[in-house]
Every structure is written in C-alpha cells, then in structure tokens.
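Have a look at this one before I ask anything.
Shown here: the complex without one of its protein chains, the others still in place.
Letters A and B mark the chains as written, and numbering starts fresh at 1 in each.
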Amino acid sequence: MASRRVEENRVAFQRYKEDVKRDGKPFYPYAMFHDTVMSLVVVCVIVGLAFVWHYTSLLGPSLAAKADPGTVSFVPRPDWYFYFLFYLLRIFKWPNSVILGTVGIPTILLILALAIPFIDLRRERRLLRRPIAIVAAVLVALSMGVLTYKGATAKEALGAELLADVPNWVKSEQLPPQALPGAKLFATSGCLNCHTYQGVGGSQLGAPNLSAEGSKNKGITFQIAHLKCPSCVNKGSPMPSFAAFGNANLRKLAIFLEASKGPH
Amino acid sequence: MEPQQGQGKPHLPPPSLWPIGFAIGIVCILVGLIVSWPAAAVGVAVTVVFGFLWVRDVTGGYRRRDIGTEPAVGGPESATEGAPAIPADRGEAAMPEPAPGERFPRSVFLEGATLGLGSVIAGIVTVPIVGFSIAPVFQHVHHDEIDLGPISNFKEGQYVVTTFLRDPSEGEISRRTAYIRNNGFLDNKPSFTVLSNRCAHLGCPVQPNGPMFDKQKLEETTKTGDVTLIPALPAGGFGCPCHGGQYDQEGNRTAGPPVRALDRYEFYIRNGRLAVGRTYSVSHVDGAGASAKIHKYKETGPGQHVDGPEQWFYPLQPPS
Partner (left out) sequence: MPRRRDRKEQMLAAAQYPLDWLEERSGLIGGLRYFLFRKVPGDSGWWHTLGSATLTAFLVQLGTGVILAMYYKPDPKSAYESVQHINNDVTLGWLVRGMHRWGASVFIILIFFHMARVFLFGAYKYPRELNWVVGVLLLPLALLEGFSGYLLPYDQTAYWATVVGININGTGPFIGPFLASFLRSGPEITGDTLSRFYSIHMLLLPGAILGLIGLHLYLVVRLGVSSPPWSPEAAGRERAEPPPVPGSGLVNPAPRGVTKRPD
C-alpha cells in the first residue's frame, strides 16, 4: 500500500508531465541551442588551456623528469583534483588515524552522496526552504575549497626547498657572513621538520620557533651541549640528538642560532 | 509506365540504362586516378549525372505517391509523431504473456536450460579472464641477492645512500634506494643497518635530514647492475616529503603519520662483499647500531599497522 507521501509524489509528477506536455518547449532547437553554446565554450576552454600550457609556463611544465623510483630528492604531489585528499592525509598525522584519511572519510562521503535522495524525502525544492541542504552544500564546498587550497600551497621542510630561503633569512635577520655555513646546515638537516624559522617549517612535537633564538643569549657552549643531548639540558625534551654531526658542524649551527636575533 | 501498387502484381523495378552509365563513370574515375586528372574529372561528372538520373528513376513511383502528405524534414510541428508512445511490453515486437493452451506454452525446462547454459558461457569466459588478471596477486616473487660491492666502500658509522636495481631483469623501474650504515662487528660478524627509503605511511621516498656528500659519490658495476653510493650525514634522521613523516637514525618513527618504523632489507656478506635480499617490516627498534633489537614482521604494505589493535584490519597479506 502506498503511503500518503508516495501518493502525493505521484500526483505531483503527473502534474509535472501534464504541465510539460502543455506548456513545455521542444528540446530541439530551444534547449539544444543553449547546450550547444555551452559545449562550444567548453571546447574553447579546453583548447585554450592546451595552448596556454604549450606556449607559457603558467600551467607548469609539460613533462617532469623521467620517473626515478630510486630518487632521494623528489617531492611527490598529485593532480590538483586530488589535493583535497592529499591534504586530508596531512591532517591525519597520527598513525592510528591514517585509515580515516585514506579510506574512511572518502568512503563516508561517497555513501552520504549516494544516500542523499533517500534521506531528503520532502518534495520541497525551493532553496530557501531547505536550510539544512544549504548549510550542508556551503560546508562541503567550503571545506573542499580550503583543502584544495591548502594542498596546493603545502610545502615540505626539505633541504632542497629550504636552501632557497637562506638568502631571505640573511636579509631579514641580518645574519653575519660567519653564520652562513650554519644557516645552510640548519636548512638541510631536518631541524625545520619540527621547528619553524621565518615562517617556514613544520611545528611538530611542540618544537618552538627559532627565529629569535639568539636574543635569549644562551651562548655557543649551551647550544652545542643542547644539540648533542637535548634531554640532558632540558629534561624531558623530545628533540633527537644531533651529536652525530661532530663538533665542527655543531659549532657552525650554534653560531647561526646565536646570530638569529629575530627579524629586523 | 509502372505497375500500380496494391493490384496483387509483383512489384518489379523498371528496366533502366542509367546504372550502366553510372558504372562507366566509376570506371572512368578509377582509370583517371591512375592515368590523368582530367579523365578522372570527366568520370566524376558522368557518375554524378547518371547517378542522379538513376535515383530519380528509381524513386519516381514513390515520389508520385506521397507528394504533399509527407513533410520534408521534421520540424516542431511533428513533435510527437514517431514517438514510441506504446509501452515496450505492448509494442509489436514484444512477446505477449502466453495464454493457456497455446502452441508454445512456457517451458520451465527450456527457461532453466537457457539460463543455465548462459551461466556456463559466462563462467567459461569469466573464470580465465579474472584468474588471469588476479593471479599475480597470489604468486610468490623470487628475489635474487643483490650485490652492492665490497664492504670497504662502507665506512664504519657512516650512512651511505645506496641505489641499486632490486630486480635486474626488470631494469630501471626496479631501482631502489637504501640507507646503509656499517655498524662494525657484533660477535666477530660484520653488522649493517639497511633501511628501505619507502615511507611507512604511503610509500613516498624518504630523504636524509642532513647533508649528502655528492663529491664523494662512488659508482660500482656489479653482476646485478649499477650501484651508486653517496655518503650522507642524516644527523636529524630521515624525513618524508609527502605528509611530513619523521624517522630517527634507526628508522623509528618520531613524528607524523607513518604507522611504524622504516622497512629493512636482509643483508648477507659474500666474500667480503655486501649483498641485500628480501625486505621485512619493523614495528620499532630498541637501542641503536649493532646491538639494536629489531621487532621484525613479514613485509607489509605502507600504511598498514603490524602491531597494536589496528593490525586486525590486515589479517592476511598477499605473498611478496
């Protein structure tokens, strides 16, 4: 037995069919004209993008270097429409939540999308009378937009990428020349995987910003001792030991840290 | 000139000479294509003229019959004409429900046999296709020992970024990188740490956190392919460029999403040369260097836990 809602739906659709039969326009040429214009726009955009790709560098290179499965310097990124997923994976940075980002959330989203017509059973189609739908749509669009943007601009604290920032540090921190070797070492040694410096780096494990470390005037000897064994100097520090660098390298790092008096 | 329709006489096409002219035109085109362009052009003209006359002749009776009643090409006027207005099950071609006592009543046997034979066909076709495509999942792969050159290339206590062909017969696509450190001797036997650079989160290429000394690069050619060796000083351990996973010098995860420590290669010493074999997974490592205690597991894909409650998500692994 059909419920009242089903009956009403059927009546409304019957009315729709009669309205269309009486007052509708033939698909060809009325609607098809619009479709054709739109398709022309689409094709022009595609060809235009191909031209821009070929003749300018706005859309990136047409081919990266040949695949090297043994690389130790490449920074992998997906195509732009997977940036949202890429960034989702970076958000779930606790090992036991990995599965949420990789399969959990995408699967839930897919099931939700499939279920929409079976959740929203009302006949109402006017937007202003579907507040939940509006809110959901805005939230989804917003979060996809933000995730895609964050994914597109995500930068890794990697030596190769950070070395390019050293000249900027020299300028804004007014580093003396003898701090330069230490700055390069600092950029390439993974310090910025946890710390931040001049707006780059990936605050992990609660590591502090080191842009103004030198203004605390702790001294070269302290810095070297700390780098050798962080938890001996600061009890409970999660920072790993950098003793493997050897004294000469540690001294370079210490000079750089003490010279970093904060941006001028 | 033409027999009238509907008088019971067979409808025969009238004799006509036009096709012969048409054929001559075609021959003329073909010969002209080989011999000379003007001849071909004449052929085209002959073909078009005779073709037109022929079509006119053949369609003559038809045209006379229908003039005035048939719109030339459809326009909005004929919108609903020709529409399949009859539901499919009531259309001409559809099979009506058989009435009792009909000559061909429903035969349960034939229905069953048809469906059964159909599934036999589907099975005969599908099983080999599916088997063919999923077989590689269940096949063991043999890994040769890969020769990485003399042990003397690995200075004690120094990490060396070592790049080699994992499967020489596959070529460059099997190139892999390992971070190898000579740990000196343990019970008079040489000890090495051989870390895979595949991230334990989703498999990106992990990089050393510290300088690599490209100037001291060594290239060896061994019987299993080219090997490059670059000394490095990963004082800050290893970092992943994808989602920021961090590892210490023993390969333990220290930060970010990786679910366990870096995988390792089994190693062998053969006549003073270092060789690597299969990979295995590691949950974590206690201690460091030669005396480290490694918590070993069967090789497991990136992102899959080998310990803790999450391991129950991955009870079975395909062979590797």
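The definition used in the following text is that a residue touches a chain if its C-beta (ideal position, glycine included) is under 8 Å from a C-beta of that chain, and two chains touch if they have at least 3 such contacts.
Just so you know, these numbers come straight off a predicted model, no measurement behind them.
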Residue in contact with the excluded chain [from A:50, A:108 or A:232]: A:50
Residue, one of B:25, B:205 or B:256, that touches the chain absent here: B:205
Which of A:99, A:162 or A:192 contacts the chain that the document leaves out: A:99
For chain B, residues in touch with the removed chain: 55-56, 59, 62-63, 66-68, 70, 72-74, 76-87, 133-134, 136-137, 139, 141, 166-167, 170-174, 202-205, 242, 299-304, 313-320
Those residues of chain A which, in the complete complex, touch the missing chain: 9, 12-13, 15-28, 30-32, 34-35, 37-39, 41-43, 45-47, 49-51, 53-54, 59, 62-69, 71, 74, 76-82, 85, 89, 98-99, 102-103, 110, 113-114, 116-118, 120-127, 130, 133, 137, 141
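The definition used in the following text is that only the chains that are shown with their structure count from here on.
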Averaged-CA centre spacing for the pair chain B and chain A, given as whole angstrom: 28
Of all residues in chain A, those that touch chain B in their complex: 26, 67-76, 89-90, 92-99, 101-102, 156-159, 185, 188-191, 193-194, 202, 204-205, 238, 240, 242-245, 249
Footprint of chain A on chain B - complex, ascending: 76, 79, 161, 163-164, 172-177, 197, 201-202, 204-212, 233-239, 241-244, 246, 248-249, 253-260, 303, 305, 308, 310, 313
